[in-house]
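Down below is the structure, laid out as C-alpha cells.
Every protein chain but one is kept in place in this view of the complex.
To keep things simple, chains are lettered A, B and C as they appear, and every chain counts its residues starting from 1.
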Amino acid sequence: MAIKTAGEYIESLRKLKLDLYLFGEKVENWVDNPVIRPSINAVAMTYKLAHEADSEALATTESVVTGEKVSRFNALFKSTDDLVDKIKLQRQLGQRTGVCFQRCVGMDATNAVFSTTYEIDQRYGTEYHQRFRRWLKYIQEGDLCVQGAMTDVKGDRGLSPSKQTDPDMFVRIVERTSDGIVVRGAKAHQTGGVNSHEMLVMPTLTLREGDEDYALMCAIPTDAEGVHLIYGRQPCDRRKLEAGDIDVGNYGFGGQETLTVLDDVFVPRERVFMCGERDFSGVVVERFASYHRQSYGGCKPGIGDVLIGATASMADYNGVSRAPHIRDKIAEMIHLAETIYACGLACSYEGQKMAAGNYLSNTLLANICKHNVTRFPYELCRLAEDITGGILVTLPSERDLRHPVVGKYIQKYLRGVADVPTEARMRMVSLIHSMTFGTTAPSYRAESMHGAGSPQAQKIMIERLTDMDYKKRLARRLAGIDAREEVTA
Amino acid sequence: MAIKTAGEYIESLRKLKLDLYLFGEKVENWVDNPVIRPSINAVAMTYKLAHEADSEALATTESVVTGEKVSRFNALFKSTDDLVDKIKLQRQLGQRTGVCFQRCVGMDATNAVFSTTYEIDQRYGTEYHQRFRRWLKYIQEGDLCVQGAMTDVKGDRGLSPSKQTDPDMFVRIVERTSDGIVVRGAKAHQTGGVNSHEMLVMPTLTLREGDEDYALMCAIPTDAEGVHLIYGRQPCDRRKLEAGDIDVGNYGFGGQETLTVLDDVFVPRERVFMCGERDFSGVVVERFASYHRQSYGGCKPGIGDVLIGATASMADYNGVSRAPHIRDKIAEMIHLAETIYACGLACSYEGQKMAAGNYLSNTLLANICKHNVTRFPYELCRLAEDITGGILVTLPSERDLRHPVVGKYIQKYLRGVADVPTEARMRMVSLIHSMTFGTTAPSYRAESMHGAGSPQAQKIMIERLTDMDYKKRLARRLAGIDAREEVTA
Amino acid sequence: MAIKTAGEYIESLRKLKLDLYLFGEKVENWVDNPVIRPSINAVAMTYKLAHEADSEALATTESVVTGEKVSRFNALFKSTDDLVDKIKLQRQLGQRTGVCFQRCVGMDATNAVFSTTYEIDQRYGTEYHQRFRRWLKYIQEGDLCVQGAMTDVKGDRGLSPSKQTDPDMFVRIVERTSDGIVVRGAKAHQTGGVNSHEMLVMPTLTLREGDEDYALMCAIPTDAEGVHLIYGRQPCDRRKLEAGDIDVGNYGFGGQETLTVLDDVFVPRERVFMCGERDFSGVVVERFASYHRQSYGGCKPGIGDVLIGATASMADYNGVSRAPHIRDKIAEMIHLAETIYACGLACSYEGQKMAAGNYLSNTLLANICKHNVTRFPYELCRLAEDITGGILVTLPSERDLRHPVVGKYIQKYLRGVADVPTEARMRMVSLIHSMTFGTTAPSYRAESMHGAGSPQAQKIMIERLTDMDYKKRLARRLAGIDAREEVTA
Partner (left out) sequence: MAIKTAGEYIESLRKLKLDLYLFGEKVENWVDNPVIRPSINAVAMTYKLAHEADSEALATTESVVTGEKVSRFNALFKSTDDLVDKIKLQRQLGQRTGVCFQRCVGMDATNAVFSTTYEIDQRYGTEYHQRFRRWLKYIQEGDLCVQGAMTDVKGDRGLSPSKQTDPDMFVRIVERTSDGIVVRGAKAHQTGGVNSHEMLVMPTLTLREGDEDYALMCAIPTDAEGVHLIYGRQPCDRRKLEAGDIDVGNYGFGGQETLTVLDDVFVPRERVFMCGERDFSGVVVERFASYHRQSYGGCKPGIGDVLIGATASMADYNGVSRAPHIRDKIAEMIHLAETIYACGLACSYEGQKMAAGNYLSNTLLANICKHNVTRFPYELCRLAEDITGGILVTLPSERDLRHPVVGKYIQKYLRGVADVPTEARMRMVSLIHSMTFGTTAPSYRAESMHGAGSPQAQKIMIERLTDMDYKKRLARRLAGIDAREEVTA
C-alpha cells in the first residue's frame, strides 16, 4: 500500500473508536475537535513531507522488512546515514510545525524493540523477534502511526514496581492465558496518545528481582477494549475554542499528551514481544532512551528556528534590529540551537550496528545531546521574552482588536515601526507567547526537560558510559605517578 | 480617615465608573468579574496586612504630610529603614499572594515625583511640589490605590517621541488651557491599571530638544473622561471562567495589566506636576527606576518562596525528597531567591536622602538587584519544572477528576506517595503550572524581565553609575604604570 | 599603646623567631625575602589605613575590652554598623592591594570565639571567656596580627577525626598537664600564617562522640616551640626573584598560605579556650564560617574592582573601548562584583546580637554571599581574559623588553593604540596575568572557591537554614490544599 497523504492519514483516524475524555467529557468526533485538531495536523505533516519533492528522500526509505518504500517513522535505521537523515527530517518538521509532531516515539520504540527482541530470542529461544517483524510489516503496509508507550505513572518514585502500595503503578501482566496476556496499568504523558493507530508498550525502567510481571512489551491498538484515554490539559487550551486565530498563536499545530489507562486489556500472543524477561528491561529502556535522546537533537533545533525567526521579526517590528545587544542575543539563540543540532548529528554519525542489523545512535553522545536540551531551550525562551517585550503577556485579545470602540485604539497604539501593520505585530507576539507560555510551550519547554528522561537520568548515563579508569590513567601518566611517557621511546 | 480594610478597598472600587474592555466586551460589574477579581484580591492583601498585628508595623507608617498613620504604599520613605521595611513588606506580600500585588508602582512613582517636583521648583520657581503634596494628602486621607503610569507604547523604538510617524506614541500635551492641560496617548502594561483609583503619569525616557510636549507629570482619576482601559490577556485566563478551582492553580490571586488610552483627557492645573520641563524627564525616570528596581528585591523573593515551597512539596509527593540531586536543586533555588533578596536589602540600606527630604534607594545596587531578577526567576522556574515532572503540562482537568467514569482512573493513577491524596498532588502541580506557564506566570517571568526596565536598561545604568576612572587608577597603580604605592610611606 | 603604623608592624615581625621553610630551605631573614615580602605588605596595608584620614573611621573602632581605639581587625563587632564597616573596609583594602590581605581570618575567629566561650562558660561554668578577654586585651594593646587557625589537613574526608588511620589528621590534645595542654597536628592553607604574631586555633568541623580530644580552642604564638611553618607555593612565585618588576604583575602585594605544623606544642592554661567541650565545636565553626563568608562580600568586590579597572584599561589600550560587546562584558563584570558586594552588605546589615554582646552576621545571607563568590570571580576572570587577548599568556619577559636587540621589536610591535607606551600595555597585561594565572590568582580564584568553606558547605547550610515548612505552607494555602486565604476575612 502506498504511503498515506496527510489527508488520508486524517481520514484513517475517523475509523478509530476511541474512548477519549477531554475537559470532563467523552469526545465523540475527536478528529474535528478544535482543541485536538492542531495536534493531528502536526502528525499529518509527517505524512505530507513524504510526498514533497524536497523532503521525500528524508521522509521515506526502503523497508528492510517489506522491500517497499515506507515512511521513515515506521522504518528501521539501516545505517548511520539513516540516523542522520532522521535528525534532518526532524529539524524540518520542527520548522514546519513549531511543535512536537509526536511520531518519533514510535519510530524510536520500534527500533529499540526490534534489536532487543532479537537478543531475547538469542538468549531464550523465544520467538518475539519474528512476531515483531510481522507486526512491523503490518504497520509499514498500512502506513500506520505508532506511539511508543513507555512512561509508567510510577507512584512513589522511591519504590520499585512490585513494592508499591498499589501494584498497578507500573503496567503489568495480570493474567497469562493460552491465547495471550491481560495487562493493567497506565502510561503517562503519552505523546500522540490519541493520534496513533497503535501503541507499542515497553517497560519504563530496569527491573529487579520480583518485578517479572512488569517485564512486558507488546502492541495494542489505540482503540482496543479497555483502553481509556484522558487528554492532558495544555496552557491556554481554551483559546482554541474562541473565535479568531490570533490569540492561539500557533493556530495550525499543536502537541498532545494523554494519560492512557489500560484496564485489563487483552493482548493476543502474536502481539507480545516480551513477557517476563526481566534482564532485558534495562536493555530496551536504554536503547529507546538513546534513540529518543538523539531525536531531540533534530526537532528542538527546528522549533528553535521558529522561535529565533519570530524573535528576530519582533526586533524588526519594534525597530531595534540593529541594536548590538539585540544582535548579540539573537546570535546567542542561534548558538544554543545549533549546539543542540550538532549534538544530534554527532550521536547519529557515530552510531553503531546492532546484532539484529539495525543501527543505534551513540548512546553517550545522545545523552549529551538531550542533557543540553534540558537547558538551552529555556535560555532561548528567556532571550525571546527579553527581546519581545512586556507585550508578550499584556496583549489585548483579538476580539478587542475587532471591537468597534477600542479596536481603533489598539490599531493606533500597538503599532511598532510604521510600516508593519499592528495586526502582524500582534500575531508575532502571540506566536511567541504560544511557544513560551501557551499552547505549544509544552513542546519546547517541559518536553525538552522531561521527554526521553529527566536531566538526572542523563547525568547517570553520562557517568556510567564514561571510561573513567582510562581517563585516570591518562592523568596518572602525565602526573608522573605512573611512568611518564618517553616520546622518543 | 482610617486605613481601609481589604473589604472597604474592594467596595470603594465599585464607585469607579471605568470604561473597561475585556475579551472584546465592555465590562460593567468588573469588581465581581471572575477573570479580574483575583487581581483585586492581590491588591486587597496590601490593605489586609495593614490590619494584621504581625505586619502592621511594616505595612503602615506615619505620614510626613499628614502626621497620621498611613499605608506604606502611599507614604514617603523617611529613612533607609523605611526602604528596608518596604522590601520586607513586599516579600511577605509575595509570599501571601504568589503574584504581583500591583501597588508598588504607585508607591515608587509617588516618591520619585515628590523629590523631582521639589527640584523643578527650586530651578524654575514653579509650584509643582506643593500641588503634589496636596494631591498626596488627598491620596493618604482616602487611603486610595495609585498606579504609576510611565511606560509609553513607544512605536518605533529607534525614534524619539517627536520623530515618530504618529506623534501620539508617547503621552503628550495636546492643549494648554487656562485651567489645565489636555493630554493624549496611551500607557502600556499598566500594572493594576484597573484596580487603582488614580494614576500618576510620568514620562518614560529622557527627552531631547523638541520633545517638550512629552515632558509631563500629572494625576488622573482612573475613571476620568477620555480614559479607556483594555485588559491584557494572561496565559490560561479562560480557566478562571471554568467550574472548579484546581486548574487555575493560584485560584485566589492574580496580576493585572492594561493598555490605558488617554484620549484627550483634561487635567486641571492643580493636578499637573511637570509641564514642559524636559531637563527633569531623565531625573524622574531614573529615580522611579531606582525605586522600582529595588522593589523587585522584595516581591520576587516572596513569590520565589512560594515556588520553592511548592517544588519541595512536589518532591515529597513524588517520594524523592531525599535524593541528593533534588536537594541540591532546591538549595540552588533558595540560593538564587535569597541573592535577589540580599540585593534588595543592600540597595535599601545604602539609600540616601534627597533634597526634598525623602530617601532614594542606592541606584547602582538597585540596578544590580533588578538585573539579577531578569535571570534568576527563569532558572527557578526551570528547576521547578525539572522537579515537578512532565505532569506539569499533561495534567487532566479537574472536570476529568470529577467525572464518574474516568475520575477513578485519575484518582488511582496520578497518586504519588501513598499517603498524599491524588487531589492534593494535582493541586500542587497546578499551582506550579500557574506560576511557570499559567495565569500568574507573567508575575514571575515576564514582569521579572521587563518590569522597571528591560535588562539592557540596567546594563546601561550599571555602566554609567560606575566610577571607572577610579577603578582604572587602582589598576594602574598596582601595575606600576602610575607610581606604585609604598606601604610604609 | 597606639595603633601601629605599617612600618612598625613590619619591624615587629623581625622579632618573631619563626621556624619557616620555603623552596626546601629554612628562611632566616624572612621579612626581607622577596617571595614573602609582598604578602607582608598586604597585611601592612591594614595598618596603614588606620592612619589615613579617609579610612581611619573604618579601620579603627573603640574597644569594648579596653575602651581604647583599636584596629578593627582586632575588635569585636558592637553593632550591625560595625559589620557593615568591616565590609567597606575590606573592599578598600581589596582595591588597594589587589590581593588577600590576610587579616580577616583572625578578626572573624576572634568574634566567633568570643561569643562561643561565653556560652560554654554559661553551660559548663568554665572560665574560657574571661581568659579570652584577657588574651584579646593583650592583642589589642599590642596591635598584634592574629591568624585564625581552623582548617585541619583532614586525611580521608570520609572519616571522622578519631576514625582516621593517623589520629593526628586533625589537631588534637595529646596531653593534659596541670599547667596546660600539649597539642599536635597541622593546619593547612593558613592565610597569613607567617605574617601573624599569634594564631587562634579552632576545630574545623562538628565533632561526634569519641572526638573529644579534637574539641580544642587556644592561642599560640606563631614562633612557639614546636611550630613549624612550610610556605605554600604560588603560581609564578619564582618571578619575584627575577630582576625587574613587570613580570610579577602585582609587584607590591601578595597573599600567603602555610602548612602550619604543631609538633607537640605546649599551651599554657591561660591560653586555652575550649578543651573537650565537643558540643560547642559546631557552634564555633558555624559562627566563624558566618563571619568569614560575610568577609568575602567585602574583599572580593575590591579585588574585582582592580580587575575591572585593569580590563577596561586593556580595552582602552587596544582601541576597543567603545565596541558594544566590550562594554557589555565590562558591565557584566561590574554586575557580578556588585552582586557579591550587595550580599556582603545585606548579611551585615541583617546581623544579630549574640549573648556575649557582640554581633553576628546573618548566617543564611552570609552563606548566600560566599556561594556567589565561588562562581562569579571565575566569570570575571574569564571575561578579563576575553578582553585582554592572547597576549595574556604570550607576553615576552621584561628582560626581553630591555634587550638591546629584541627590545626595539617589542617596543614597536606590542604597542596598541599609538598614544599608550608599550611598556604600560605590558604592565597592564602582566597585572591581569597575575590576577588570573599568576602570583595573586590564588587570592581571587582558589580562595574564592575554598576560603571559608567550599561550595558544598554553603549548599548544606543554605538548605539547613531555610524554614522549608513555612514555604510549603505558603504553597499549600495558595494551592488550596490547606484552606485558601480569604482576603476579606
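The definition used in the following text is that a residue touches a chain if its C-beta (ideal position, glycine included) is under 8 Å from a C-beta of that chain, and two chains touch if they have at least 3 such contacts.
None of these values were measured; they are calculated from a predicted model.
J.: Given that one chain is not shown, what are the shown chains it touches?
T.: Contacts of the omitted chain with visible chains: A, B, C.
J.: Out of A:138, A:266 or A:349, which is the one that touches the chain we can't see?
T.: Residue touching the chain left out of view: A:349.
J.: Thinking of the whole complex, not just what is shown, which of C:196, C:318 or C:372 touches the missing chain?
T.: The single option touching the absent chain is C:318.
J.: Hey, which subunit C residues sit against the chain that's not shown?
T.: 21-26, 151, 153, 155-159, 164-166, 168-169, 185-186, 188-189, 228, 230-236, 238-239, 242, 247, 257-259, 261, 263, 318-320, 322-323, 325, 374-375, 378, 381-382, 385-386, 389-400, 402-403, 405-406, 409-410, 412-418, 433, 437-438, 441-442, 445-447, 449-451, 454-456, 459
J.: Which positions on subunit B touch the chain that was left off?
T.: Those residues of subunit B that touch the unshown chain are 324-325, 328.
J.: Even though one chain is hidden, which residues of subunit A still touch it in the full complex?
T.: Touch set of subunit A with respect to the missing chain: 5-7, 10, 41, 44-45, 48, 84, 95-98, 245-246, 249-253, 305-310, 312-313, 316, 327-328, 330-332, 334-335, 338-339, 341-343, 345-347, 349-350, 364-365, 368-369, 371-372, 424, 427-428, 430-431, 458-460, 462-463, 466, 468, 470-476, 478-481, 484-485, 487-488.
To be clear about the criterion, only the chains that are shown with their structure count from here on.
J.: Using the contact definition given at the top, which chains are in touch with both subunit B and subunit C?
T.: Chains in contact with subunit B as well as subunit C: A.
J.: Give the rotation angle, in degrees and rounded to the nearest 5, that superposes the C-alpha atoms of subunit A onto those of its identical copy subunit B.
T.: For the C-alpha superposition of subunit A onto subunit B, the angle is 180 degrees.
J.: Starting from the mean Cα coordinates of subunit A and subunit B, work out the distance between those two points in Å.
T.: Each chain's C-alpha centroid was found; their separation is 38 Å.
J.: At least two partner chains per residue is the criterion; list those residues in subunit C.
T.: 328
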